[in-house]
Every structure is written in C-alpha cells, then in structure tokens.
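Got a structure for you, written out below as structure tokens; questions coming shortly.
Note that one protein chain of the assembly has been removed; the remaining protein chains are unaltered in position.
And then chain A:
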Amino acid sequence: MSSPKPPKVESHQNSDDPADVLVPAEPVRKRPYRESHARNYSAGFFAKLALLAIIDALGVYVVMAAWGQDNALIAWSMVALLLVTNYVYFSKRALPMKYLLPGLAFLLIYQIFTIGYTGYIAFTNYGDGHNSNKEQAIEALLIQNEKRVEGSSGYKLSVVEQDGTLGFAIVDDGVVLVGTAETPLEESAGAVIEGGRVVSVPDFTVLGINDIVTLQKEVSNLRVPFSEDPEAGSIRTQDASNGYVYHSILEYDSEADTMTNVQTGVVYQPNDVGQFESPDGDVLPVGWRVVVGFDNFKTAFGDSRYSEPFVKVLVWTIVFSVLSVITTFALGLFLAVVLNDERVKGRRILRSVMILPYAFPAFMSFLLWRGMLNTDYGFINTILLGGADIPWLSDPNLAKLAVLGVQLWVGFPYMFLICTGALQSIPGDVIEAAKIDGAGVARIWKSVTMPLLLIAVAPLLISSFAFNFNNFNIIEMLTGGGPRFVDASVPVGHTDILITMVYAISGLDGGAAKNYGLASALSIVIFIIVATISVIGFRRTRSLEEII
C-alpha cells in the first residue's frame, strides 16, 4: 500500500485499437470511451465466452434434469438465472452487475431463498407425519394399508435381481410378468418357464434359495405394483415362492376428496391440519403439509411442553452470551494492559504464545476440553484436582460453569488481540496531556483510556455477543446440550442454547421426531432477538452510518 504500483496497463492488449490512445487527448469528450469485452475481441473476450459456454451448458443440464423430475420451480429458476447471466455478460450496460452477479446468484439461492423458505416452513406443519404433498400422502396411505385379498389364488413366484434391485417374476396363465418396486409388472417375452415356475428372465438374474435366505427381509418387504396407480394393488410374498395379490383396504374418492375404509365402512374427511379424519376423530397416520398459520409460534410460547424448556433455554442463551463476552473481554483487556508496557521484554513472542488458544481450531478445543473435563478419567479431575470426582459435564450448574470456562479459554485471545490493537492506537499525547493536567493513573484510565478503548471495541463486542448467541459448536461438542431436563418431553437440556434446541427439535440429529415447522419458527424467533440487539447496538455505536 505504501508503494502503489504505477497504473501501467499491458499495452499489447490495446495496441490494435489506436483510437483508444487518442481518447484522453480529445477535450470535447467528457467521458473517455469505455471499451468493454463485448466489443473487444481480445483474449479476455474469448476467455469469457468459454466460461459462459461452460456455465450455460451446466445450466441447461440442470434445467433438463429438473424438468425430468417435474420440478418446475428449480427448472424455471435456473432458466431465469441463465437468461440474466447471459444478458449481464454480453450487454454493455450492466457494468456493476458483471462484478456483483456471481456472488449475488449464490446469495440469492443459498441465503435469501433459504431465509424466505425458513419463513414459509415456520407457518406450515412440515415434519414427520406431514412430509409431502397431499397426492403423495394419499399414495402412501393406499400402499401402507394394503392387505392380502382373502381367498385370492396365489401365483408361482420367483425372486429376480437386476443391478442390486430386487423384483418378482410371476406366471399368470402361462404369461410371465416381471416387475420391481419401481417398475410395475410387465410381460416379459423371452422368459423361460420350467415346472410352472420362471427359471430365467432376460436382463434379470433369477435368485436361488441361498441368495434369498440372506435377503429374507428385503424379499418379504418387497411390493411389486400392478400399475402406477396404487389402487390397482400389488404382489407380495412371504415364502419367496408364492405371490399373493394385495389390495388397499382404503379407497380414495377423488371427487368427494374422502378416504373410505372398505372393511369398516368408515369415511375419513380431510381436516385443517393436513390429515384424513373420521367422524370419531381418528386420523390416518400419513398426512400432508399445510399452512397452519401461527400454530408453531403458539406451540413455542403456549404449549407448556415446549414453552417451559424454551424459556429456560432462552434465559441461559442470554446469560451465556453476555457472560462470555464480559469474561473474555475482562481477561483479554487485563492481559493486554499487562503486556502493553514497552519495558516488558519479548512481547512479540509472548503475544504469539498467548493467542495459541485462538489459533487452535475451536471445534477441536471443545472436544479436547470434553475429554479433559471427563469425570472419571479426565485430566482436570485426575491430575489437577488430585483425583477429585467432580461431575463437570453432568451436573446442571457445573456444566454451565464448564461451558463458560471453556469459552473463556477459547475466546480471551481474541479480546486480547483487539484490546492490544485499540490500546496501541490511543495517541500518546492525549495521555501525556492528562498527566500534565495532574490526572492520576486511575483517573487517566477512567476518563481517557477506557472511553477511547470502548469506542474502538464496542462494535466488536456486539458482534461477539451475536456470535456467541448462536455458538452451536461449543454446546454440541462440549456437552451436547446435556444434562437433559428430566421433566421435559423434548430432547433439550440445561446447557442447550436456542440454536442447539432448534437442532434437537428439527429432529435432523435423529434424536426426536422431525418437526421442521416448529424448528423454523424458533429460528425466526432467534433471528428477531439477535437482529434487535444488533441493530440497537450498532445504532448506539453509529457504525451503521459510517459503513455507507
């Protein structure tokens, strides 16, 4: 920066256009004529052309693949993205967009869309039991409620296999029908029947008894449909040699939009929360996702199963993030002041050693402390405390203390670094002037150093607070949120903070039933809390105005 390179431009790139060189000499033209790659057939142009060709090819592939899967949203979004990309890079007008577009495209898909989608899911009952749309739910219900048709005759059946996919081959009046779970039964011309049973099918391997024994479970779970329509029923087998027709005991009436159980005659009507419900209030197990309004928020704040742990977790989250900022800042500042004396020798090396905990990857620190704090075998109990038996991670209060202690170790070097920077940037003459005016050490510290320091570090303290508010790793890796609340039905514990509670409730860790709707609603709540605090904080420090 101190020695900026002269703004020399490789001349060969422009040498074929002498008009360019003349431009600045012309006083009439206010703006120099801007060359763009769209007009200048240089190496840069061809590089751009090649790059765009690759992007377009990949984009078209995505469009076709999405179209093949009937995913219109992905297909059309990709088409729009490709059109915009090509316009921006071949037009002369969209200059700033040429630089903004790559980042914006990713931001749009993976951040803005996901934020919006989170907002949408928060108002639905998406989760286990409401995983798909209505059409898929009906199909799943019909398939799950299939029963063997009483008294129906069986088919001679052979188990076949193709590239690891199992299927059935049955003999129906001398005709061989072959199908798998995905492809319905179809006539197979080249199949060979021996003793009333299929012994070979083109493209398939007929499995012998030894293979079937090892695949027993897969075979008895296999369902080969008669057609794409789930109402047509399917073939299943228990013994791998006789297949029987299975039909759903539910029947869907698309005009009335009702499900009827043909055995009991009960009629199920769709209800408001995306399930089929009988007049008695029985619901069928598979539902579909519907917009449920503010229900998730009501659950979070009103349903005591969720609201009680939620309030505890919220309080602990705030306590944790405030205390960890205060403790790390206090220790960091203290050490910065101690080291900030020119007479101390080897300061550079001492500083490097001091920031080692910050340089050591944080997630490993958490795992490392998890081992060191182990009650029975950990280093802290066994060696430092001489064989003590302190349940650091399994007692509610000690676990909280442990989380704060570990965060102090991980976080103090950062505060030490920024405080050192801020202290060194305080001009010496200000302190000097205060000394001349007769201020003592304490007075200088209180009235000069501290205010100047705080102005510099306040925005960083707010950022640090916001970061710790969502410090997923320390909780998940150190305590896993434990110890669990004994009285709560949700898998949440004493050291869980909001973000880990959301993770537990979403069910994506496999610990509970999936509830994407409630998890997203809680995400929104976290966002509102963090955003409010940040905005107030940044307003206070006025950095918002300075940035723009």
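Assume a residue touches a chain if its C-beta (ideal position, glycine included) is under 8 Å from a C-beta of that chain, and two chains touch if they have at least 3 such contacts; residues count from 1.
In the analysis below, contacts and distances are computed from a predicted model.
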{"item": "Chain not present in the shown complex, as UniProt names it (candidates \"Fluoride-specific ion channel FluC\", \"Spermidine/putrescine import ATP-binding protein PotA\", \"Carbohydrate ABC transporter membrane protein 2, CUT1 family\" or \"Ion-translocating oxidoreductase complex subunit E\")", "value": "\"Carbohydrate ABC transporter membrane protein 2, CUT1 family\""}
{"item": "Hidden-chain contact residue, picked from the options A:146, A:476 or A:496", "value": "A:476"}
{"item": "Chain not shown: contacting residue from A:356, A:442 or A:486", "value": "A:356"}
{"item": "From A:90, A:409 or A:445, residue that would touch the chain that is not displayed", "value": "A:409"}
{"item": "Contact with the hidden chain (one of A:262, A:388, A:508 or A:536)", "value": "A:508"}
{"item": "Given A:240, A:335 or A:453, the one touching the chain that is not displayed", "value": "A:335"}
{"item": "Chain A, residues in touch with the chain not shown (by the definition above)", "value": "1, 4-5, 7-10, 13-14, 20-21, 23-24, 32, 34-37, 40, 44, 61-62, 65-66, 68-69, 71, 74, 95-100, 102-104, 106-107, 109-115, 117-118, 121, 126, 334-335, 338-339, 341-345, 350, 352-365, 367-372, 374, 377-379, 382-383, 409, 413-414, 417-418, 421-422, 456, 459-460, 463, 466, 470, 472-473, 476-477, 480, 499, 502-503, 506, 508, 516, 519-520, 523, 526-527, 530-531, 534-535, 543-544, 546-548"}
